[in-house]
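All protein chains of the complex are present and in place, except for one that has been dropped.
And now, chain A:
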Amino acid sequence: MTTANDGKIPVTVLTGYLGAGKTTLLNRILSENHGTRYAVIVNEFGEIGIDNDLLVESDEEIFEMNNGCICCTVRGDLIRTVENLMKRKGSFDAIVVETTGVADPAPVAQTFFMDDDVRDKAKLDAVVAVVDCRHVLQRLADTAEAEDQIAFADVVLLNKTDLVTAAELAAVEARIQSINPYARLHRTERCSIALDAVLNRGAFDLDRVLSLDPHFLEPAEHAHECGPDCDHDHGHDHDHGHHHHDHDHDHDHAHDAPHAVKSVSITAGELDPQVFFQWIGNVSQVQGPNILRLKGIMAFRDDPQRYVVQGVHMILEGDHQRDWKADEARESRLVVIGRDLDFAALETGFKACEA
């Protein structure tokens, strides 16, 4: 494996409840002879059995930016650790971040979009959720974090499959797909999986997401259209001047009610970029707190390149990816995963962006 073409260090984020098997997976990543050198950031050394000078323990430090918005929380310790690792650039190829079991994955992901230094040096490759098949349904019933972790995931390892019946496993899979039909599922025992299914996923999974037939979705959720944004319109950049005496907003409103996570895949033809960017910027402002993840590939009128977007809450980022191939349909598609999303508004709005 190699680092991404743009020279940025790929970062894999591991989520999952305590006991799901994250440490087992980490030990495998660190001990297997795969030719890639990983710097690993863990929340505690615990049972990591490998002595590795690129293994660092880091206390999760959630930093709120001073506008107090949930969308602008980042992991301060990650920023610092990535900065420290860059002083040893060349001694590792990729970074793996293990989060605590109860962690909200949003600040981790947002760190890679919001912090200029981190964004400059590293990029989020994939969020991998390790799920304990025996306990996940109960966790989902009890906590919002478990649902968030699955909603955020690009890859889900259904671990400990040997400890459940076929019927139980089917129920778990169905539940996970109802939360996030776009994540790639792998059934594992003791996290036994080819590591290239977990690491260095990058654009591969994005392509997969966008070519997936959204047959899991209910009819009402089909054919919405929507789009991403590229102008890095992060709220934190714009309101420096004022003094702020009121940042203790309630950051938990998304968790207050048992609103289930749902997803939508919306397609459209070629878009007018100007109309689209204005629209998606507005969507992210209005619906951002409810958007857990957003991914898409856009076909802009008169643009020979595919335009790729990613988002977490109100943060959106976009860039040209590559030329459209001759045999590819120039189609725009957007996937949004979140709570209480106004699907009708998304559909109408996305359609209106067509060129």
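FYI, a contact is a pair of C-beta atoms (placed from the backbone, for glycine too) under 8 Å apart; a residue touches a chain by one contact, two chains touch by 3 or more; residues count from 1.
What we mean here is this: contacts and distances are computed from a predicted model.
Colleague: Between "Cytochrome bo(3) ubiquinol oxidase subunit 4", "ABC transporter", "WD40 repeat domain-containing protein" or "Outer membrane lipid asymmetry maintenance protein MlaD", choose the name on the UniProt record of the chain that's been left out.
Modeller: "WD40 repeat domain-containing protein"
Colleague: For the chain that's not shown, point to the residue among A:20, A:65, A:140 or A:298 touching it.
Modeller: Spelled out, the listed residue whose C-beta touches the missing chain is A:65.
Colleague: Given that one chain is not shown, which residue among A:31, A:84, A:138 or A:192 touches it?
Modeller: Residue touching the absent chain, from the options given: A:84.
Colleague: For chain A, enumerate the residues touching the unshown chain of the complex.
Modeller: 45, 53-54, 56-59, 61, 63-66, 74, 76-77, 79-81, 84, 86-91, 115-117, 236-237, 240-241, 243-244, 247
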